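For this depiction, one protein chain was excluded, whereas all remaining protein chains were kept in their positions.
Let's look at chain A:
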Amino acid sequence: MDILKFITAGSVDDGKSTLIGRLLYDSEAILVDQLEALHASNRKNDDGSIDLAILTDGLKAEREQGITIDVAYKYFETDKRKFIIADAPGHIQYTRNMVTGASNAGLAIILIDARKGVIEQTTRHSFLVSLLQIQQVVVAVNKMDMVDYSEDVFNRIVADYKVLAGKVGLKNVTYIPVSALKGDNIVYPSAKISWYTGDSLLTHLENVELEVDDTSAHARLPVQWVVRPQTDELHDYRGYAGRVSSGSFRVNDKVTILPSGFSSTISKIEFYDKAPQEAIAGMSVTVHLADNIDISRGDIIVNSAGQPQLSNLIEADLCWMDTRPLDPSLTYLVQHNTKTIRCKISEVLYKVNINTLEKDYIEDFKLNDIGRIVIKTAEPLAFDPYQLNKANGGAIIIDSRTNVTVGALMLRQAVD
């Protein structure tokens, strides 16, 4: 059994909370004491049924304001798969929260209100899903009960969305007509939508295939920690501990250490009391090399046959996440894998109006702004383009005055 992490993009008005509540409720992921709290609540739907949106209610601060201000994580499972939902708010002022939730998602559910069709926020959400390179997309056309479960309405929205998907570059899109309020096609197929022959939302989530890049050429292991017991019996023991971020390593593979550029061979892969022959993406292991090389945290071990780019001047997409605007005169910190070094945003190329996808040639970068920039780093970064390798292409910017994470970077290419 594996884990699928997904994000739901939509606003309260689209029935996002109801959809998540319905998924949890119908898949019996709600426990009695939570259910009691649900029944005890004064909030009910117009027809007197339980308001499932309460299940996603979070903090007191949020309830007081009646909004979601942050990403909430929900967990449920079926016989086929375990699920982690990143429930992020959909309004434009919370773009950074959606970007945060999207960064770890393998699938995105984009909610469309059947009465409204493809609107401005659909464009925005789809752009973000594409920017963060989420592998699978489900367009859930919700509130089908409000449009008499009309096939025509659904088909029109699908046709409109296909145009948008082409524009923002989304592949692997699945369309499902649903009513979260009535429970149609969420967990169980609906008799009222008999013209739809595809899977219900949950069945789709259970069966959709996720891919992982396990080709040896893309093997990357950022070194987190050097294990050196320095005891009498383990005097010469030197293991490089880290999590394989992409690709796969095998014993005897020729590897290169970056940024230094030294080469060696993997002599042993260790995992506690085991010595596997192979370590694939996602595994936390300890690697031994045949040669004595000076390696420390911040270095990255890669397969010599497929090396990343190495540069200190990099074009990247940037999402700004702080209330203080970007200041190009300031020195920030960039954290990429296990390396944190000084940097500057040396050039703002353009910003994207994420509602219309038009480019704005304005230099100021404020909270929730997204655009393309050039970053200059104090030392070269060994990175892969984010579109090809999310694990080695993402980075964050930290304001060294406040220590707060102020930007998300999707690295694109070295600038000559």
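To be clear about the criterion, contacts are C-beta pairs under 8 Å (C-beta built on N, C-alpha and C of every residue); 3 or more make two chains touch, one makes a residue touch a chain; residues count from 1.
By our rule, contacts and distances are computed from a predicted model.
Consult the UniProt record of the chain that does not appear here and report its protein name from "Spermidine/putrescine import ATP-binding protein PotA", "Electron transfer flavoprotein subunit alpha", "Amino acid ABC transporter permease" or "Sulfate adenylyltransferase subunit 2".
The chain we cannot see is recorded in UniProt as "Sulfate adenylyltransferase subunit 2".
From the list A:23, A:99 or A:176, which touches the chain that is not on show?
Final answer for the missing-chain contact: A:99.
Which is it among A:1, A:163 or A:191 that touches the chain not included here?
A:1
Just one of A:91, A:268, A:297 or A:324 touches the chain that is missing; which is it?
The missing chain is touched by A:297.
I need the residue numbers on chain A that touch the omitted chain, in ascending order.
1-3, 31-34, 37, 57-61, 69-75, 77, 82, 84, 96-97, 99-100, 103-104, 209-215, 224-225, 227-229, 231, 234, 237, 241-243, 271-272, 280, 282-284, 297, 321, 333, 335-338, 340, 390-391, 394-396, 398, 400, 403-405, 408
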